[in-house]
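Partial complex: the chains shown occupy the same locations as in the complete assembly.
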Amino acid sequence: MVAPPVRTGLSLGRFGAMREAGLIVIILALCVAMSFASPHFATWGNVRAMLMSFSIEGIVVVGMTVLLIVGGIDLAVGSVVCFAMVVGGSMFLMGLDPWTACLIAIGASALVGAGMGFFVTVVGLNHFITSLAAMVIVRGLCLVITKGTPLSLFTLPPEFKAIGQGEFNGVPYVIIIFVVIVVLFDFLLRRATAFRKVFYTGSNEKAAEYSGIRTRQVKFWVTVLCSTLAGLAGVIYMSRFGAATPTFGVGMELNIIAAAVIGGASLTGGAGTIFGAILGIALLSVVTSSLILLDVSVYWQDMIKGCILLAAVSIDHFLNRRKS
Amino acid sequence: MSGGNVLEIRKISKHFGAVQALAEVDFMLERGEIHALCGENGAGKSTLMNIVAGILAPSSGEIRLEGLPVHIGSPAEAQRLGIGLVHQEIALCKDATVAENILMAATNARRAPLMNFSELNRTAQKVMNRLAPIPVTRRVGALSISNQQLVEIAKALTLDCRVLIFDEPTAALTEAETQALFCIIRGLKQRGISIIYISHRMAEIFALCDRVTVFRDGRYVSTDRIAEVTPDHVVRRMVGREITQLYPEKLAGEPGAPLLEVERLSDGAQFSDVSFTLRRGEILGLGGLIGAGRTEIALGVCGLAPTTQGSIRVDGQPVAIADYTDAIRAGIVYLSEDRKHSGVFLDLSIAANVSALDLRKLTRNGLVDRRLELTQAITLCTRLGVKMGAIGDPVSSLSGGNQQKVAIAKQLSVKPRVIIMDEPTRGIDVGAKSEIHKLLRELAADGVGIIVISSELPELLGISDRVIVIRGGRIAGEVTGAMTEEAVIRLASGVGGNFADVA
Amino acid sequence: ETANPFKCEPGEKYVMNVMVSGVEYWFPVYEMFKQAGQQFGCETAYTGTPEYDVNKQIASFDQALAQNPAGILVHPMNSDPFIEPINRAVDQGTAVVTFAADSPNSKRVSFITSDNLAEGTYAADAVAEAMGGKGEYAVLENPGQDNHDKRVAAFITRMEAKWPDMKLVGRAASNQDPTKAYQAVLSLIQANPELGAVFMPEANSAIGAAQASKENGSKVRVMLADVNANILDMIKAGEIFGSVNPNQGMQGYMGFMLLWLANHPDLIDPMNDTARSGKNGMAVPFVDNGFSIVTAENADDFYWDKYLKRRGTKGIEE
């Protein structure tokens, strides 16, 4: 009598799966169209290029999605990515070995998240304004640390650079790390008790409190998680580019949030999946690559990109509405 | 033939996906009558009313108003046609004042470009005072749920209606407000307005209505003159079987050892100096008028609201309760009276709702054991008779009463030592209600202490072993033994022996 | 004997004003602006807004103006929006010189820059020569930023005019973002496996472009304008082909001179109509500060930190 739950016991269960189905169809349709339009599209080189281009951002998307589910938002991710690069880079230049430097950088990013978490949960500000202030402050810190000049990390040892630039059997480490994180968090978000509390808190904070969930703690730790993942992305970028630029990641936050929202995360909390969010960033990336591949005029690229985005989201919305 | 009918509903069907909420139901409303609509939770009452009020579109069927077929595409159209609805779920703008909420429809229809706030407040206060003297310049968000319910009713009274629908208006009201409401409804009837009245309280229906229609499982069952049927009769049609005993047997012997001892508890604002003892195996009722502070006391005991003074002992041991998690650890759980805002997670699945209170029990190696979760949810939901599509459906797809059952299932999932239930059977049908009462009694027999806060006096007296009455945030007295409604009302309203035990 | 006329009055102050004031391009400019000021015994100050926002830059310009400086050396983020503020400054007696970007319709007294067209042209020649005059190339752009657009346009024009066998196969907007540049170059390489060079008019994109090139066998020559420590390291390591870098020091030094001169027209007595028309006889309409070509050989001379250490100053902080 009772239908078996699909994939998860969460309300999003079957519906969630459908959401993603819509996006998958759209992305596949785009890819097929592109394969006909450009002979270069369906090559391993190009697929690899597209994967590479969004895999580090994808790590940030994971954190943002969890934060959106709890009802928060983080405008500071771009700054934190940069902060991690800059802190890691300058630690390394001060003589630390790169691994320790990176750990410190990720730790510093987590601290930024803890600071935001403090203002949100203890002082009681909202995530938007807190993270906006953090965005400005952290970007300022990057300027202070670098004195405005990019740090050249040319001397990073090759075994460290390998993380961002190397491959394992032809598959870049970056992609491996990305896939591991996505699979891990997708699993945890669907199954782990701790992450279940994230859904409860985001869906109805008051009801969560009335269920004995310490919602402030949940929000705090999710805020920290988001910044920590941004920090991780930052050190991977550092390894990839062998540099730390104080202006890196400006404007990244909107792209990240857009990806999560396209993938079904709700800005009011309580809904969202990692898998969907990753499809969201993949969509954005495929569109960008396609326009370049088709050699569309730079003046028209933005416009067409925006239109495709709007069309994709509308179609996705339409497909989901029909099914539900 | 249909000359006397204001509203005729013919063969209306409605399905949500695979769920058939209504199957070709008919319903006739005569001019100037008060027509009760009865049925179990999930029978389709609210769905039909939402269709009549333009909120939902029917899958098929026809609606006639004054004999003419009408299409009601939106609430605005319904209002133009003279159909008003008091919603089962409170839908008010929390950021606006009471006055603005009451006269929102009028504001919307106004031609004048500017607001006239003093006139708005004056008019609204007049309407409000007919029900209860709630100051209309207060923000709705600052009102208790029962006062919000009154605002919701007042709002409908301002509409210029031919047909006015009340969907469980009294679920959160006490006797006094209910009587005030009945006066108003009878007055409306005198003015020729036709009324549909939905309630699970048989006494109300038999006191107020002219005719009664029963739905079961989305189907029309019968329509009768009230004078020609008995409550048992109606219940049998609704449930399809006999409800022999409305309330379970009370505690036979003496209650056990003290379980929860509350001493001189105050929160510095809503209540003060509250002391009482709950014993193992007993069901303690908390009575009082709206705004007496019963909810606040319960919140204070559970650590959901801060207290300034007092101590709490469980099993004779003092416990420090800083937040609700501490309370749960100490074995105390609380069922909120405000289902929508603090009772359920509307967007999450039924299963996830049921397991929210104690995830630890369902956790294996840090992961939620979904088989266990489903078994638990299905067991409890079946026991409480939740009418649902699938256990994975969101709670928002349930009828009001079924949502309440899910909220109760959540409380029962943890095997607590003390259960505090605030308006537990709000909106729950007769059959399920007696099932819940039975369940509570069984829990009590197992040694659990239960506190029930209810505004429905018969229920309060029927289920409790003794009743403490709260007035103005203080304990006004206790009613034990052969408890009468009169005794409780006297204490609650402060007429007669103050602070005296009424045996 | 006459007193040395090349001296400032007490309180004579000269200000430099820029947008995105935290980035290093401006620092060598201000370093020499400051040096000239010190030599003349003038006060100097570095002002601007950290944001990339014309409105905010104008606000900072107006604020600097409110303190009545003798002159402002300004890099107007967009030309025409600065007409009114510059004119207001000139009308109140503050001389204005533009650098690196101009506001030609304003009453600014002079404009000093490296020639963006020459930079683009040179870059094109260098790339084409290295490729033997034959092959495919692409450009990364930052549409809307005037000096960047000029460099790109000049680069392409030169290729078309002088190197007919060089084929433009792709244009993409990277908007000074290393990640966008990275993605763009990866895609360009996929679409054009024979891609031999990519040009971009600024340094930020180069980090991403060079990485993309490196991951694909370093066959793509990365050519850019402007430098920073990271770019220099990459040039030295051969990961970046080269860069054209404006002579920032001259921009600052000559910028100061132009301002100072404009403030002291009484020092000269030219044979023209300035006295009659009331024009400023000291006005020099245009100065080209030239540019350098940065390659592996000379890269060491362009490190800002080494330069600062050598000079022993505190940079823009004084």
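All chains are identified by letter, namely A, B and C, in their written order; residue positions are counted from 1 within each chain.
What we mean here is this: contacts are C-beta pairs under 8 Å (C-beta built on N, C-alpha and C of every residue); 3 or more make two chains touch, one makes a residue touch a chain.
Predicted, not measured: the structure shown is a model, and the values here were computed from it.
Summed over the full structure file, the protein chains occur with the copy numbers A x2, B x1, C x1.
One rule holds in what follows: only the chains that are shown with their structure count from here on.
A linear topology is adopted by the chain contact network, the touching chains following one after another without closure. With centres computed from CA atoms alone, A is the chain lying nearest the middle of all the protein shown. Compared with chain C, the chain whose C-alpha mean position is the greatest distance off is B. For the pair chain A and chain B, the distance between C-alpha centroids works out to 43 Å. Per-chain Cα centroids separate chain A from chain C by 35 Å. Chain centres here are Cα averages; for chain B and chain C they lie 72 Å apart. In chain A, no position touches at least two other chains. Listed for chain C are no residues, as none touches two or more other chains. Interface of chain C with chain A (complex): residues 20, 22-24, 27, 50, 141, 143, 169-173, 176-179, 182-184, 186-191, 193, 203-204, 207-208, 211, 214-216, 228-234, 237, 304-305, 315.
Against chain A, in their complex, chain B makes its touches with residues 17, 304, 323-325, 327-328, 334, 336, 341-349, 351-352, 356-360, 362-363, 366-368, 370, 373-374, 378, 389-395, 410.
Chain A makes touch with chain C in their complex at residues 38, 40-41, 43, 45-46, 49-50, 52-53, 56-57, 140, 143, 147-154, 165, 237, 240-243, 245-252, 285, 288-289, 292-293, 295, 297-299, 301-302.
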